[in-house]
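These notes concern the structure reproduced below.
Only one protein chain is missing from this complex, and each of the others stays in its spot.
Going in written order, the chains are labelled A and B, and every chain counts its residues from 1.
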Amino acid sequence: MKLLTSRSKVVVQKKMNLMERLYIPAILGGLLVTIRHLFGRKTTIQFPDEKRKFSPVYRGLQVLKRDENGAERCTACGLCALACPAEAITMDAAERKSGEEHLYREEKYASRYEINMLRCIFCGFCEEACPKQAIYLEGEMALSSFFRGNLVYGKDKLLEPVKTVQDKREVVIL
Amino acid sequence: MTELTFKIIFIIIIFGLTLLIAMYSTLAERKVAAFLQDRIGPNRAGPFGILQPVADGLKFFFKEEIIPSTSNKILFILGPCIAITTALMTSAVLPWGPAITINGQIYNLQVADVNIGILFVFGVVSLGVYGIMVGGWASNNKYSLLGALRASSQMISYELAMGMSLIALLMSSGTLGVREIVEQQPGFHWNVFYQPLGFLIFMICAFAETNRTPFDLPECEAELVGGYHTEYSSMKLGLYLFAEYINMFISSAVMASLYFGGYNFPFMNELGLSPNAISIIGSSVFFLKIIIFIFFFMWVRWTIPRFRFDQLMHLGWKVLIPLAVLNMMLTGLFILFFKS
Partner (left out) sequence: MIEIAFFSLSILAVIFAILVITAKNPVHSVLFLVMTFFSIAGHFVLLNAQFIAVVHVIVYAGAIMVLFLFVIMLMNLNKESEPAKPLWLKLSGVITSGLLLLVLTAVFRKTVDKTAHVLPNPDIGLVKNLGMTLFNDFLLPFELSAVLFLTAMVGAVFIGKVKAGN
């Protein structure tokens, strides 16, 4: 018989000898394999208490970034919404009033910025599209809620807290 | 303390212990499964998940009770009742330890020392299948019915081999009383060394009788949804599952007392302890043996895959029964030529 590939194997169904037909050695072998796992190292990670270390390129929930002075970077240009394949992002733009310079970096900002996390596919296109380095997929990875409405994240949930000024990633990219 | 009050207290203790061990077998099952699969298992309810069985039990009680509208209502409720009753009845004839002496009076750690003890266990176990059959049929569900049919055919097939393997043991010990059989195995003279083949057959049949993997065809999830308890919910389902664990406990106890010396342990009489101390140690040793067997049941469950139905019948009728007959004949020949 001609073999199709160099790796193909001819299967022979040979008759089992007495020892094999007793099955008891095989069963004992199986029991030995499982008992070894009884004493082996456990791979469980107690999730909410301890978290697995992520690779630096993982994509979590979106975070709206602030600049080094704590002002919002987003200028509501809408490129992220345009890039979004799942159409999960909506926003309203507003003009910065005088006296608000410490809140918003440029004259235009997003008064409303919403990401529907049920639609988001975490592709990271918004991160790539943003010209102002205002959005990064670096937040939590587990989102949960009892109501679907809670999963439309507004600025209150997306915006980075003021205290964290410097971010390692930003340094790497900039 | 009269004999009667002692018996009543003892029955309550044994009853409680059986339920407690069955309860914690559910946790142990999950823990063993987890450890054999490199996981940790339930550990949220109390330290190391100690309270998990309580949580499970409470959940069973609070679940909605569903009785299918097309089912046979009386038999549907009767099914789990039969299952749990027969499971709990077997512990009556097992000796749980040597006699203890309180205020100069001797009490046997056994509910009823009947002279047909092992046959009583056998009879009650053979009735246990009614719980499954009645429940499966009354559900009026094809899967349940198939599970019930499988359970009954499996029970009948393996009861034969079990009985025959037992006959060899009874021939060599010459009695049907469990206490006498246990007392014939002092120190390390366990029956398993004289009846290795018989023990192997008995153990395989015990797996089949308790519907444990690799013989859990009556309830195999892959083919029959839930088998005979597909339609059951709430505590009625809980009773079925509980009966399975009690059966496992009882068959471990039977195996430990018939083949592994029961409450006997090596150097029992050479230690020079008081009889009561020996009784307590003996009972603990007996429970240790039972727990080892229960662990073995679980260990096998998470190692060996389920049989196919024709393989099951083949093993029962064409392998185990001839082997049991052979074992019986060998024992008979041995007794005839060497013992007299």
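Throughout what follows, contacts are C-beta pairs under 8 Å (C-beta built on N, C-alpha and C of every residue); 3 or more make two chains touch, one makes a residue touch a chain.
This is a predicted model, so every value here is computed, not measured.
In the complete complex, the chain left out here touches which of the visible ones?
Per the touch rule above, the missing chain touches B.
In the whole complex, not just what's shown, which of B:Ala34, B:Ala87, B:Ile100 or B:Ala148 touches the removed chain?
Result: among the candidates, B:Ala148 touches the missing chain.
Who touches the missing chain here, B:Leu119, B:Ile167, B:Val225 or B:Val325?
B:Leu119
Return the single residue from B:Phe35, B:Trp96 or B:Tyr130 that touches the missing chain.
B:Tyr130
Which residue, B:Glu29, B:Asp56 or B:Glu159, contacts the hidden chain when the whole complex is considered?
The single option touching the absent chain is B:Glu159.
Need a quick check: the contact residues on chain B for the chain that isn't drawn.
So the residues of chain B touching the missing chain come out as 72, 75, 114-116, 119-120, 122-123, 126-127, 129-130, 133-134, 137, 145, 148-149, 152-153, 155-156, 159, 176.
Simple rule for what comes next: only the chains that are shown with their structure count from here on.
Going by the contact rule set out above, which residues of chain A touch chain B in the complex?
27, 30-31, 33-35, 37-38, 40-44, 46
Mind pulling up the chain B residues that touch chain A in the complex?
Where chain B meets chain A, its residues are 32, 35-40, 299-300, 302-304.
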